[in-house]
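Removed from the display is one protein chain of the complex; every other protein chain stays in position.
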Amino acid sequence: MNAPAPLKAKDFETDQTVRWCPGCGDYAILKSVQSVFPSLGIPRENFVVVSGIGCAARFPYYMNTFGFHTIHGRAPAIATGIKVANPELSVWVASGDGDSLSIGGNHFIHTLRRNVGLKHLMFNNRIYGLTKGQVSPTSERGKRTKSSPWGSVDAPFNPFQVALGAGATFVARGIDVQAPMLRAVLGRAAQHEGTAFVEILQNCNIFNDGAWKSLTEKDVRAECQLLLEHGKPMIFGKDQDKGLRLNGLSLEVINLADHDESEVLVHDETNLNLAWLLAQMQAPAFPTPVGVIRAVEAPTHEAQLTAQLEHAVENKGKGSLHDLLNAGDTWTV
Amino acid sequence: MNAPAPLKAKDFETDQTVRWCPGCGDYAILKSVQSVFPSLGIPRENFVVVSGIGCAARFPYYMNTFGFHTIHGRAPAIATGIKVANPELSVWVASGDGDSLSIGGNHFIHTLRRNVGLKHLMFNNRIYGLTKGQVSPTSERGKRTKSSPWGSVDAPFNPFQVALGAGATFVARGIDVQAPMLRAVLGRAAQHEGTAFVEILQNCNIFNDGAWKSLTEKDVRAECQLLLEHGKPMIFGKDQDKGLRLNGLSLEVINLADHDESEVLVHDETNLNLAWLLAQMQAPAFPTPVGVIRAVEAPTHEAQLTAQLEHAVENKGKGSLHDLLNAGDTWTV
Amino acid sequence: MSTTARPPEGAAPPTSLSRVTLRFAGDSGDGIQVTGSQFTSTSALAGNDIASLPDFPAEIRAPRGTLAGVSGFQLQFSAEDIFTPGDLLDALVAFNPAALKANLEDLKTGGVLIVNVDEFGDRDLTKAGYEANPLEDASLSGYRLFKVPITTLTRRALEELELPTKSVDLCRNFFALGMAYWLYERDPEPTRQWISTKFAKKPKVVEANHLALKAGIAYCDATEAFQERYVVAPAEVKPGKYRNVNGNAALAMGLVAAAERSGKKLFYGSYPITPASDILHELSACRHFGVTTFQAEDEIAAVAAAIGASFAGNLGVTGTSGPGMALKAEAMGLAVTAELPLVIVDIQRGGPSTGLPTKTEQADLLQALYGRNSESPVAILAPATPADCFHLAYEACRLSMQHVVPVVLLSDGYLANGAEPWLIPKVEELPDIDIQHPGPEAAEGGFHPYARDEKLARPWAIPGVAGLEHRIGGIEKANVTGHVNYDPNNHHEMCLLRQEKVDRMVDQVPATELYGDAEGELLVLGWGSTWGALRSAVMQAQDEGQKVSHAHVRSLSPLPADLGDLLGAFERVLIPEINLGQLSMLVRARFLIDAFGLNEVRGKPYTSTRVYQAICDTLEQPAPGRA
Partner (left out) sequence: MSTTARPPEGAAPPTSLSRVTLRFAGDSGDGIQVTGSQFTSTSALAGNDIASLPDFPAEIRAPRGTLAGVSGFQLQFSAEDIFTPGDLLDALVAFNPAALKANLEDLKTGGVLIVNVDEFGDRDLTKAGYEANPLEDASLSGYRLFKVPITTLTRRALEELELPTKSVDLCRNFFALGMAYWLYERDPEPTRQWISTKFAKKPKVVEANHLALKAGIAYCDATEAFQERYVVAPAEVKPGKYRNVNGNAALAMGLVAAAERSGKKLFYGSYPITPASDILHELSACRHFGVTTFQAEDEIAAVAAAIGASFAGNLGVTGTSGPGMALKAEAMGLAVTAELPLVIVDIQRGGPSTGLPTKTEQADLLQALYGRNSESPVAILAPATPADCFHLAYEACRLSMQHVVPVVLLSDGYLANGAEPWLIPKVEELPDIDIQHPGPEAAEGGFHPYARDEKLARPWAIPGVAGLEHRIGGIEKANVTGHVNYDPNNHHEMCLLRQEKVDRMVDQVPATELYGDAEGELLVLGWGSTWGALRSAVMQAQDEGQKVSHAHVRSLSPLPADLGDLLGAFERVLIPEINLGQLSMLVRARFLIDAFGLNEVRGKPYTSTRVYQAICDTLEQPAPGRA
């Protein structure tokens, strides 16, 4: 085969009209993904985008790859089958907060436990978009929606804590409207061998407009976000004047005017306990961490399975159907 | 009503023959539960024991309370309906590791998120007992079972980490064969208002005999278990000669011969990050923590719902069916 | 009131019509649903019989101006009894080219067609997929086309308010409504009042919409454009107090009513899904009725929690649509064998799988009957009209609690969103729902959770009652004692008992109403939301002297006791359903009748025209022999 022409973002667009509400954050995510895919050195035909149901889950229709828009919550399980069947494929799950964490919560945690080589992108708009505005498992307590007109009584999940609790090997956060950062995060996810969980903060301008505004508006970003970089001190603020410090078992924000930079904790993607602390950081006391919170290599489900298949052949010889059928006590008449 | 005669363990026995394998750890758990229930000051008719399917899930049949042996994995959801319908009831879920964490994983994490007032007892034998010995989500990697004759390829869940990740307000561990400790843990769970998750290490002598032997055998207990007590330093060992110390973001075991007791970390049931660290402690480097790892009060689902129901009546007046039917534009012919 | 849609003195007298079918169509942001509802209410107040149906786009907010974004609202108003929102349109108001394109095929030749010409720019046409402007070629010559610059006129009318253009344009729908009121001589006052109440907190908006409405009427008064006006006289309807109600709202009220009348707390466990979500929304607002709604993590948890609530003595209800129903299957089986009250609401939609979520279908009947492992019988009711959703929801709760058995309520997307006038029942006239929970006295001599009364119902004994402690579960139980039991004969007996329990509910099924003679050449048999189309079509056939009758089954399990005889009295039976023949199969199997089917699965209700045609076709078929 000739070396194929290098792929461009356009190669990943389909001829289907994109059907999200004008202004929806999903458009920006789509653009970012379309611009990252060609850079990965993977032939287009080796991408598979799998989704459940929801606005987010419309994603595969707009990606010119192999795609499967499945049923609500089951995308990780279907994607697992795809990846195990053919580990060569680059398998991406596009899913909403409801799809991933409500109906799909069990598959979500088990995929993480097994460390199947999927990139799980969760578009978190803290609402059910497609069904027109019900409370989601990431909606804040007290939230009034169509299904909670008196206010939601439940605490939301912290998606990172759920993922870490399930044994996630890669956890990261991006934001719909911050394309360069999102692209970087997606690039990292693509490289990860096991399950890469990426939470993408996404605005649903129809049913939950401004859910992330307090940290995504241009003028507050620097103060409200902490961009994590492995091996770098965790410093943020418009003037890079604040940092994170460990105090016993908790994190605290220090002002670099009063403290030395050496007190600032250095980000370590491989430290599970640090990831756990970072996962909990919430406004207003803390900036929201973005970028890669955790990344460790661990054996993937499919790699171990493949090894086992090979080992079995080494051990027992390639299975012979004739022998299988003729095994056990036989007799001839 | 006359003050009823105080209840005895015997009052909680049923006339049904107990049908576990001789030697099964479930017998001891049953005994402990039967001995704790009468001490709780709750009338017998206010107990409901709910279970899914599995050996563990046979539990309700042997408890002379209201009981519901439901379907595989769904006990927490059914129990939620019971508790919400009647918050006066003391609702207990008896469930296996497969029932809770495999098929029932989603209900498990959502119950914890909502903090529904249930006591969720998970009998962890690291195997599927009832179906005769397949790998469970708590089985160790490499485990050979009927369904994994070549060794399991997946990492197990750490049930505590899963629970903490889901927002658990009460997390504790007991052991089938250590009745006094188990009874104490159950007593604490009974007092907790929200979801109380209790992992009970249980021996399945038929399909996974000795799974916990390395820490439950009488002569190793002191060295291999750390009994947690709120406000007390975390010290263990036959001679109470070892303690836990914080080193950066990790725990380490120190020998009190070489260190002062003041260095030893004091257990704090309300510290989520400490709970996270304790949850990860594993043999051989660490003792297994037993007792109450975490206990914090937080609003329960049903209490908030009840408040909302009351608030609504205050706010809108008790609903009138006539008004409801006659609402909106009406006309008379 | 100076502004009125009444004719100016001296104008030509309006043409009198017995019924009109009208549709508003535009972008989902155009306020189509409000416009339609207002016309509906006004017509109801004017005494017409009415039936209406919204048509939502499948996307939340498809791009403006595209076909995918078209929203519609159709209503029929009439001087006679009507049963459907109408087949072909007498008039269509199209707010943009996409709306025109999507709806034109339903407009009668010669029908009134009002378009907002301001929206027919080149880009608008392209978005709608028009290559040429239909307003400028001959393609609309078959209709009475009125090209009105609605945007311009509205803006002009609201000039003085100095509102931002965006806000002004939001009033265009009232301009159009004004025109429609003029055309059909409707009193705009109720709408004026509605506007005043609705936007009470925003006086500017009130004023703007009032002005737009008035301008629409004034435009018609002033221009010569519309030469004709129409009146539809009030219908003769049963006296009483009415409101317009859609199926989902009616269903939700039926549940609340049953809870109130039985003194039970309603527990509604659900997971959002189109087109059932509105029931969750309606009930969530009913906290002051003591209604508990539980938005579960999935459909399985929703039904499971409802089962738990039932076990604890609430009226446990769960609601969903087809795909969610599939997920509930295993737990429904538990409710069957646990023999607990449980109402399962399925608002059917287009399938299989995700299918056509916003479209209607009647293809979950066999799923409701057989969609569980093993012999797992439930009762099944299916409302025939939006208002009937109230009555059958109420009945489902009553039966479920009194017979201690799961009951499925099969509505569909068409009933859910379709609306009709509802003669509001008096609370005290609703059937009694007497519920008996055994008290502590039942413990005497030993409590038997699977003892049965003459209905074969077992006692609904709830936790908290001393002495009634007992265990139930999904494993087979001994009859009477309820203990786990593996005895072969007991199992067989229990399987038969569970079926017999449902079968005995036939006593509770009213005699089948027959519309037309009790014998004849053809019986049209239906169930569910096709009722209106079937009734209209049969009326038409009867008017033309055909020996055709109509019967509609509201209890699908058990089937009415009289059904066999009824069917047997006709030479042919035609069963139209929006599926590939599900009731047909049940009827054929049970009564060995070679029934004809009308089976089109197009995601939309049958028109009465289509059913009428099927009637004619069937009458031309030789009558099949009988077994």
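So that you can tell them apart, the chains are marked A, B and C in the order they are listed, and the count of residues begins at 1 in each.
Following the convention adopted for this analysis, a contact is a pair of C-beta atoms (placed from the backbone, for glycine too) under 8 Å apart; a residue touches a chain by one contact, two chains touch by 3 or more.
This is a predicted model, so every value here is computed, not measured.
> By the document's own contact criterion, which visible chains does the hidden chain reach in the full complex?
The omitted chain makes contact with A, B, C across the full complex.
> Looking at the whole complex, which of C:A12, C:A132, C:A222 or C:A589 touches the chain that is not displayed?
In the full complex, the listed residue that touches the missing chain is C:A589.
> May I ask which residue of C:T223, C:S353, C:Q436 or C:Q613 touches the chain that does not appear here?
C:S353
> Out of C:G333, C:G464, C:G482 or C:P576, which residue would touch the omitted chain in the full complex?
If we include the chain that is not displayed, C:G333 is the one touching it.
> List the subunit A residues touching the unshown chain?
4, 14, 16, 43-48, 50, 53, 60-61, 63-71, 74, 77-86, 88-89, 106-107, 110, 305, 308-309, 311-313, 315-319, 321-322, 324-333
> State which residues belonging to subunit C touch the missing partner chain.
Subunit C touches the missing chain through residues 58, 321-323, 325-327, 329-330, 333-334, 336-338, 348, 350-357, 359, 361, 363-364, 366-367, 369-376, 473-476, 486, 488-489, 491-492, 495-496, 498-499, 579-580, 584-586, 588-590, 592-594, 600-604, 624-627.
> Just checking the interface: what residues of subunit B touch the absent partner chain?
Those residues of subunit B that touch the unshown chain are 17, 19-22, 53, 55, 69, 71-73, 102-103, 105, 128-132, 134-135, 137, 146-150, 206.
The working rule: only the chains that are shown with their structure count from here on.
> Quick check: how many Å separate the C-alpha centres of subunit B and subunit C?
Distance between chain centres, rounded to whole Å: 45 Å.
> For subunit A and subunit C, what's the span in angstrom between their mean Cα positions?
Centre separation, subunit A to subunit C: 40 Å.
> Where the CA atoms of subunit A average out and where those of subunit B average out, how many Å apart are those spots?
So the centroids are 30 Å from each other.
> For subunit B, give me the residues that contact two or more of the other chains.
106, 110, 305, 308, 311-312
> Give the residues of subunit C that touch two or more other chains, as numbers and ranges in rising order.
287, 297-298
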